[in-house]
Structures are given as C-alpha cells and as structure tokens.
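Structure provided below as structure tokens; questions to follow.
As you look at this complex, bear in mind that one protein chain is not there, while each of the others sits in place.
Chain nomenclature is as follows: A, B and C, assigned in order of appearance, with residue numbering initiated at 1 for each chain independently.
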Amino acid sequence: MIVAFTNQLLELAVALLAAPLLLGWVNQCRAWLQNRRAPSLWLPYRNYRKLFHKDAVLAANASPLFRAAPYVVFGSMVVAAAIIPSLGSALPFSRVADAIALVGLFATARMFMALAAMDIGTAFGTLGARREMMIGFLAEPALLMVIFTASLISSSTSLAAISDTLVSRELAIYPSLAFAAIAFLLVLLAENARIPVDNPATHLELTMIHEAMLLEYSARHLALMEWAAALKLFNYAAIGFALFIPWGIAGRDAGLVELLYAAPLLAVKLLCAGAVLALIETLSAKLRIFRAPEFLATAFLFAVLGMLVHLLLGS
Amino acid sequence: MPWSTWPGYSPIDATLVLAGVWLLLGVAGLTAARNTAFVARIVFPLGALVGLMMLGNAIAGIVAPVGARELLLGLPDMPFHVRQDALSCVFLALLGGGSFGISLFASGYFREGPGAAPGLLGFQYHVFLASMAGVLIADDAYAFMVAWEVMALSSYFLVVTQHKVPAIQRAGFLYLLIAHVGALGILLSFGVLQQGSSLTFEAMRATSRPAVWASIAYFLALFGCGAKAGLLPLHAWLPEAHPAAPSPVSALMSGVMLKMAVYATLRFSLDLIGGPLWWWGLATLVLGLGTALFGVVFAAVQTDMKRLLAWSSIENLGIAFTGVGLTLLFRGFGLDALAAIALLATLYHCLNHACFKSLLFLATGSVLHATGERNFGKLGGLIHHMPWVAGLALVGTLAIAGLPPLNGFVAEWLLLQVFLFTASVPQPFIDMLVPLGAALLALVAALSAYVMVKFYGVVFLGLPREADLEQARDAGVPERLGLGWLALACVLLGVLPVPVLRYLQVVSAQLLGTTLGGRLDSWWLLSPISAERASYGPVFFLVGLVLVVVITAAVMRRLYRAGERRAAAWDCGFGRLDARMQDTAEGFGQPIRRMFGPLFEIHRTVPSPTDRAPVYAVRIEDPLWNRLYRPLGRLVLWLADLVSTLQRGRVSSYLLYSFLTLIALLILVL
Amino acid sequence: MINLCAAVLLLLSFAMISQRRTVALVDLFTAQGVTLAVSTLVVALGTGQRHMYYSAALTFALKVIVLPVILRRLIRRLGVQWEAESRLDVTVTMIIGLLVVIFAFGLAEPISALATTVTRSTLGIALAVVLLSFLMMITRRKAVSQVIGFLAMENGLFFAAASATYGMPMLIEFGIALDVLVAVFVLGVFFFQIREQFDSLDLQHLESLKEK
Partner (left out) sequence: MEVAATLLLPLLGALVLAFYGARRAAPEVNAAFSLATLIAAGALTARVIADGPMLVWGEQFFVDSFNVFLVALTAFVGFTTALFSRPYMRVERDHGRVTARRMRLYHSMYQLFMATMLVALLTNNMGVMWIALEAATLSTVLLVSLYRTAASLEAAWKYFILCGVGIAQALFGTILLYFAAEKLLGADGMQALLWTRLDAIKMQLEPQVLGLAFVFLLVGYGTKVGLVPLHSWLPDAHAEGPTPISAVLSGLLLNVALYIVIRCKVLVEGSLGSALPGQMLMGFGILSVVIAALFLYRQRDIKRLFAWSSIEHMGIITFAFGMGGPVANFAALLHMTLHSLTKSAIFFAVGHAAQKAGTQMMDDIRGLVVQNPTVGWGLMLGTIAILGVPPFGVFASEFLILTTAMQQQPWAAPLLLAAIGIAFAAIFGQVQPMVFGEPNGRRLPHPPALIPVFVHLGLVLLLGLYIPPWLADWYRGAAALIGALP
C-alpha cells in the first residue's frame, strides 16, 4: 500500500519534472541535427519561471472560461500522468481511470483549449481551434484503436494492467502491436503539434495550429499551457513505453527498490525517444494542413489493421 | 425507497393518476386559453410538479412488484390494458425528470411566448406529456397505438405553433406524415404478432412464433420506431420539425419523445417477440452506427443552432440504437451477461441524452428569446451578457461531447467496453467486424466534440457578430431553475454511475434474467465486468482533477504574486480586431465538407471576379432527398396521373366501364 | 307465339342500334312497346292470370302512348328531330352487338333450362335486349338517344319480368312504372335546362368535370 502511494507520488513528480526536460532534450537534439548551437536543456524551466513572475495581460473581452482553461488543461495533463505507468504499474489511481478515460482526459484538455482560443474572437484563435479539433477527432479514434489492440491482448483497458501483462510475458513480438506502434507514432506526432503536422517552433505562421491557440495567453497562463504541452508529450511517450517497450516498468507487487531500478531505465528510454523524435522532425517536411487528415487516416488504418491482425492470429 | 412500502401504494395507479392530472391541467389551460398569467404561473409549474412526482413514482415503482390494470376505456372486447414494469419505470423516470426541468423552463418561456394562445399550447403540451406516459404503460396493441399516435398528433400541433411560416407548415406535414407511416408499420407488426384475435401484450409474450414471422415482426417494428427515432433513411423530418417548434417543445421532442422509440424497440424485441436472433442485432447495429455518423457529420455543417442540435439528436439516437443492436446481438448468442451491460449502456445513454439535449435546446430557447436569432452567423459573445445560460449550457456541451467525468462519458465508456467483448462472439466475421464498430463509435464521439466546440464557441464565445447582441439579457429565474435542474442531472449521472446502474439493472433482471450483481457493490468504482478488466471511478476522478487545479491555482497565488491587467486583444499585433474576422459556422464546417464530401450534396454560388456585389453562398442538402424522397413522391404522382386518365368526364366511357365490369363478373360466375 | 315476340323485340333493338335519326328511334321504341304489350297479353292469355292483363294494359298505356308522346313533343320542342349519329360506325356496332347476343344466350341457357314456365328461351332474349340497349347508350352522343336507350333497357326488363316469371307482383310493377314515368319527366326538365345552358343536347358539352 505504502509502496503503491509512493509510486503514485513518484510518478507524478517524475512526470512534472521530466516533461520540460524531455522537451528541452528534443530541442537540443534538433539543434544538433541542424548544426545549430543548442539551447540549454533547462531552457523550458527558465522560461516558465520568467513567465510566472510576469503580470498577466488579458484581452478586454476575455471571459472566465479563458482564465480557467489553463488550469483545467494543466490539471487534466497531470491527472493523465497519474494514470500512466512510467516507473511502476502499481498505481492506485489507475483504477479510477482506465485508458478510455485517459483518452477522455486528452479530449477534455483539447476542448478547453479550443474553447479558450475562440473566446477572444481573433481570427487566429478560431482558426487554431478549428484545426486542433480537426486533428483531434481524427487522432482520438486512432489512439483508442491502438489501446484496444493492446487491451485485447491483455484483456484489460487499464494501462497499468496492460503493461503488467506485457512485462510478465516473455519477450514475444506481437505483429498486431507492431502495426499499433506505427499508428501510435503517427498519432503522437499529430497530437503533440510536431512536424510533419504542425511546427512547434513557430509563431505567426498561417499554418500553425497549437501555437495559434495560445496567442492571446501571457505570463502564468501561458506557462501553464506550455507546461501542459510538455506534460502531454511526456504522457504520450510514457504510453508508448507502457504499450510497446514495457520492460523495466516495475510490476504490480514490486517494492521501492524495483522502482529505483526503473528510474534510470525510464531516463534511457526518454533519451532515445527524444532523439528519435528529433530525428523524425528533422528528416520530414511539414505537410499542408489538408494532408493532415490523410496522415491521420493512415494512422487510424494501421491501428485498425493491428486490431484485425490480433483477431485473426489471436496474438 | 420509504414510500414504496406504504400500504396501498401502487406505482401503476399513481402513474395513471399523474397522467390524468396532466390531462386535467391541459384542459384547465384550454378553458383559460388567453389568460397568459394563469397558464404561465399555475398550469406549467403544476405540470412540472407532476413531472417531479412522476420521477419519484418511477424510482419507487421499479422496486415494487409489476402492476397491471384494465381500464374501462377501449374497444368492447379489448379494454385498455396498462402495465408498469421496470422498463416502463426507467423511461417514466426519464419522462418525469426531463419534463420537470422543461416545464419549469416553459413556465417562464411561454410568458412572452409566440403568437398562439398560451392556453392552447398548454393543452397540447400536457396532452403530449400524458400521451407519452400512456405509451410507456400501454399493455395492448390498441392502447399503444392510440397513445403513440396521440403523441405524434399533439407534438405536431405544437410544432406548427407558428403556422404562418410556410417552412414550418412543411416541416409539420413531413413530421406527421412520416410519423403516421411509421405507425402503420407498427400496426402491421402488431398484426403479425397477434395471437388469435387477442392483441394484448400478455398474449404476445406468451406465444413463440416461427423465426420468419418473428423477424418480419421485428423489422416492421424497427421501421416504425426508426421513423420516430430518426434512423436512416427516415430521419428527414427531424431536422425540419425540431427547429420549427418552440424551444421547450423541441427539448421535449428531442430529449424525451425520441426515447419512446428506443423504449418501443426494446419492448418489441426483448419482451413481445422475445428470443431475438443475432442478425437482428447486427442489422440494428449497422443501422445505428450509420445513423450516428451521418447525423454527426451533418450536424457539423449546420448554420442554424437548432438544426445543429436536431442533427446531433439523430446522432445520439443512432448511438442508442447501436446499444440496442449490441444487446440483441449478445442476446441472440446467449451471452446474457454482456447483453445486460449493453442494455444498461443503452438505457444510460437515453437518460444522458434526455438531460443534456433538453438542456441545450432550452439554452437555445433562451438565446432565441434574448436575441431573436437562430443563425450562427448573427450570434456570438453571449457569455458576457447571459452568464447563467452560458454557464449551464457549458455543462451540457461538455457532457454531450462525452468528456469525463460528466454523464455522456459513462455510456460511451460502457459501450466501448461492450464492443471490446464482441471478440468472444462465437461467429466468424462478426467477432472481427464488430470491433470496427468501436472505431466508428470513437470517431462519432470525437466528431461530436468538434460539433459542440463549434456550437458553444460560435454562440457564446468570441465577439458578438451583430451590434444589437449587446442588448441581450440573461434568462429569468424559472428558466434558470429548469436549466439548472438538467445541468445538475448531467453532473450527478456522470459522477455517480453505480447507484444509477443499480437502479437500471432491475430492467435487465426482468428482460434478460441477469444482473451485474456483485460487480456494483462498491458505490464509487464502476467495474461492470471485473476489477482488473476495466474500472472507472468518476468521483475520485473529479476529486483528483479539482485537487490538481486548486493546488496549482493556490501555488500560483502563494509563490508568484503577479497581478493581471486588461488590454486590447493582441492578435499578433494586427490591431483593428473586428467581429467579422472570426471564423464563421460555415468555416467550421469546411474541413468536414472536405473530408466527408461524398455524403453531402453541396450547392455553391461563387461570384464572378467582375461581380460588383459578390455573393458567396453554400447550401448543403441531404442526398437522401434527391435519392429517396423526391423519387418516391414522383412515383406516387405518376401513378396518380396514370389513374386520373380513367376520369375523362365522358358519360359513355363511364357507361363502358360499367358494361365491362358487368361482362367480366358475368364471365366470372359463368 | 311468345318466342316470335321475343324475336321481334331483339330485331327491334338491333334496328335501334343501327338507326341514326332520333324520330325513327322513337318509332322503333314505340314498336318495341307494342311488341312488349302483345307478348304480355299472350302470356296473360296463356296462363290466364288476372294481373297479367293489368300489366299488359299498363305496358300499353305507358310504353305505347305516354312515353312516345312525351318524347315526340320534347323532340319537336327541342327541334332535334334530324340529329343522331352513332359514335362507332354501324357495322362494328352490329358485330359487337352480335357477340353480346351470343354471350347473353350462352349465359341464360342453363338458367332457362330450369324455368318452369312455357317461356323458357325468352330470358336470354331479354338479357340480350338489356345488354344491347346498354351498348346503344354507350355508342350514342346525343342526350335524347341515350335516354331512349335507357327506356329500351327498361323494356328489356319488363319483357324479362313478363315472360320469364309471369310478371312481377302488381304493386312492384306499378312502382316501377311510376319510377320510369317520373324519370322521364325529370329528363324532360333536364333537356330544357341543358339546352338553355349549352343551347344543344350534344353530350360533348357535358365533359368538363374530369380529373385531367
């Protein structure tokens, strides 16, 4: 019991702290790959700190919803982090919300963000909101399908249980999971405003999506939003680990020691993941916004294929 | 339930009395047709009260033994039979709860209601309520048909309240026509089901019939109920009729009446016909999913807020019928435990939809009163002028978008869980095809979130698109009470699913003979199959979310005492911000139009470059009009023209007809 | 004897079908009336039933005196003596008529086999007359000639009643006769109304009420 709760708290702490670092790391790798001088790994932290100290500037016609949104978005990302097993799968909170609820959480965050973006009534805001929702309604089913494929294998929709079962099995490659993994990767790129769907490193571009929604935010609100974005990336990474490379995640009845072992493994996974992400981003060019649906349709297709493969081969 | 154990208390009698009171209230309103104050202050609030009692009675009644009565009314050999079992109770609860909120709202709404005599409206309104109660307790074919048709008729008269608008007349006609045709289908189904000349449900239950006839009966019934529920391809009336009606009526029709179709389908398939075959389930499932997708896609491209909600109702009914389909599928395969979950999910979704759809329709009613506008293009920024309505509508919006921890999510969650189980169906292909249904369901849910962002964002957020929106005033107290009640229901249903399911599973106990039993023991954790299979604890989910938000906010306050100030929107330094720059409803529909192009018939008018006063317009039509309805109409007219050549007005040709008839008959008897 | 009458009757109705001029039609109709009266008388003599005598007298009065007189006066006052053209051309009508007669005989044959009366074969002829007058009404375009066809049909019925069944009960016959009389009066009224409306009795004026 104690272990479980420490595990839970540890997870939260790790997520909160590691998320900005992951972002920083990705940016660093990108810079290197593009032969630029890399920004510091800690840049996101400095950034947040600076923003927290500033006075917030709200648009004249900003409604309470606009001010509440950052907290809700941040909150739901944190709760999501509490569900996903990154160190150990003995998470009390994962019983409260399973993978479907997790998808629901992401949807909540997305919806609040979109509503807040529409609140001011700027052209960019509404445009961003529309595109975000468009990406969302294509990515969400794909993500669900990916999770279903995994949960059909482990006959459970709770991520903790899934990773548990996958760990306990000996090193077997599930063809269905292979498909799912590809789909998941595509979804991850789209959902986290990454190239080729969106460009995280831009402002004032007519093709922007995620940034367009944040234009009116400043100071702490902006900081929360960005931190939430970082958390989202981290969460996705953690989901990926839990589903496809769960090895090293401490089992349900693991003690503190295993958790401590799990930590460095997680770090390694994150480093690799970040590097790979940066690589993909560097190698691929940004798509036109109307290619995005096709991109995500492919993801959806792969996910469904994965499921069918599972049903067909029973593996 | 304390009062369910009172001596002499019988739910069925109580229901009859309450329905009777509704009728009396209606008549009372009719006697004082022009007396607005009386109708608004007495009739509607009392009606609301009766609704509340109906709710209480249904909750109490579900644990009471099933009661049946024979009334004095009816046909000589076939008096009206009424009966109230668990299924009736659930939907009576839905009727009562929904009508409570709606009637409260209406008591404020009709105060400055549209032209027609408020008393007349009150009459039709309460007859409508009573007839729905009648549908739910009817226990023989005749009583059912009467209640069913009175329901259609009274709502028709409510729809055409503003009959001077030709479009509304057309809508009303279409509505009544399709309703009547559907009713004929149901009648035919009863005819197939009848036993000897006995048309009581009792007799129908008692007998089992060959699969062919059972199937015919089921699909006839499905046709009839589909016409009422707006299933493809009989949905055409719905987006016309619901916007035409006054908002409380739209709410009642969309939130409550459509559920009667679900009730009837369940009644037919699980109770009257009994022993459903798995492929009925499959057919219903496919139909439901198709309808859901069609509905949500069309909802996304609407430019009239009530039409948008109407299309979203089609979507939600599609989801409900998906649930029905799953129930029948599992039942057909004898997997009753799963069938039970599917059934509960269906019922849950009906309750949910009754809450949030009524809530949203009423909200549009308030907006309509405040601004006189239904067109998205002329709304916006109302959250500043109508904080109450906006706030409560937000709850409905989030709920209908299926976001945790509100009620929409629970049903969705249950349905997805059930879908994941179709892999255990002992039928090749089905076990593979059906999980794809899960994918479709997920897509629909996500799309509905898109639709709802469009709805809420364009109406309540942003800058007002018209100058006179500044004058918009918030809704009055009765309206707020009505809205508040429904919003509360959304939250409670979302946060406390287990008690609700405990209540609902009496139905599965009666219809399927199974319950979730011990899996509903813990009051906070919902795990319909098994703890490790899947679990969902909305209470703590909510607590967790709130906790994080509060802590974050507190930290912000404590550590960083940064203030805040107001300024003009930055807008990338663009400066002159004006309402016309916002995205329009059409703009929001654009990606959908692109992606689901084949589903629409799009008529564009694009101006020429040299056009002095350029007009750009897009009209989106339901393809079924040109593919199904218009050809059908043409066919009938063609036949009519064909026969009308018989009547040429010439005496001698008429004489010839008689002569030939005579000869023919003579040959016949020869 | 009775059969002879029957034959004459049939012949007359054929003549009516082929006849073009209205006045001549009336003459033929009168002739039919005479034949009818004679045949009734014959039956009366044959069977010696009292009411058949009355019936014969009635027939004579009505069909030979009253109706023709009325018709003649009508025609004169309406000035339509000379018109009456058949719609189909005569030969075709004749052939159809022939077929109808054969059909009628075939139809009546088994029945008249059951007849107890001396006048067995007449039923078929009566039926033939009825159908022929029906045919005539169909083919005519003038109001007057249609009416004459109608009356000829009544003749056929009378003949059937008289010959096949020794006449209907007296009361009934009176009733029927009364009705026919009234009918003709009503028709008379009609002719004038129609003519003052359309100043012609051509039926093609009466084809405005239709569905298309």
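Going forward, a contact is a pair of C-beta atoms (placed from the backbone, for glycine too) under 8 Å apart; a residue touches a chain by one contact, two chains touch by 3 or more.
Only a predicted model underlies this, so the values are computations on that prediction, with no experimental measurement involved.
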item: Interface partners of the hidden chain - shown chains only, full complex considered; value: B, C
item: Hidden partner chain, touching residue among B:Y9, B:F219, B:W279 or B:Y654; value: B:Y654
item: Hidden-chain contact residue, picked from the options B:V181, B:V477, B:L559 or B:V606; value: B:V181
item: Chain B residues touching the omitted chain (full complex); value: 72-76, 141-142, 145-146, 148-150, 153, 160, 163-164, 166, 169, 172-173, 176-177, 180-181, 184, 187-188, 190-192, 194, 197, 199, 636-637, 639-644, 646-647, 651, 654-655, 657-658, 661-662, 665-666, 668-669
item: Missing-chain contacts mapped onto chain C; value: 49, 51, 107, 110-111, 114-116, 123, 127, 130, 134, 137, 143, 146, 150, 153-154, 156-157, 160-161, 164-166, 168-172, 175-176, 178-179, 182-183, 186-187, 189-190, 193-194, 197-198, 205-209, 211-212
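Here, only the chains that are shown with their structure count from here on.
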item: Interchain centroid distance [CA atoms averaged], chain A/chain B, Å; value: 36
item: Intercentroid distance (Cα basis), chain C paired with chain A, Å; value: 101
item: Where chain B and chain C are represented by their mean Cα positions, the distance between them in whole Å; value: 70
item: Complex contact set, residues of chain B against chain C; value: 641, 644-652, 655-656, 659, 662-663, 666, 670
item: Residues of chain C that touch chain B when the two form their complex; value: 87, 103, 106-107, 131, 134-135, 137-141, 146, 203, 206-212
item: Footprint of chain A on chain B - complex, ascending; value: 380-381, 383-384, 394, 398, 401-404, 409, 412-413, 416-417, 420, 423, 431-432, 435-436, 438-439, 442-443, 445-447, 449-450, 452-453, 456-458, 461-463, 525, 531-537, 540-541, 544-546, 548-549, 552-553, 556, 559-560, 562-572, 574, 577, 579, 581-583, 587-588, 591, 594-595
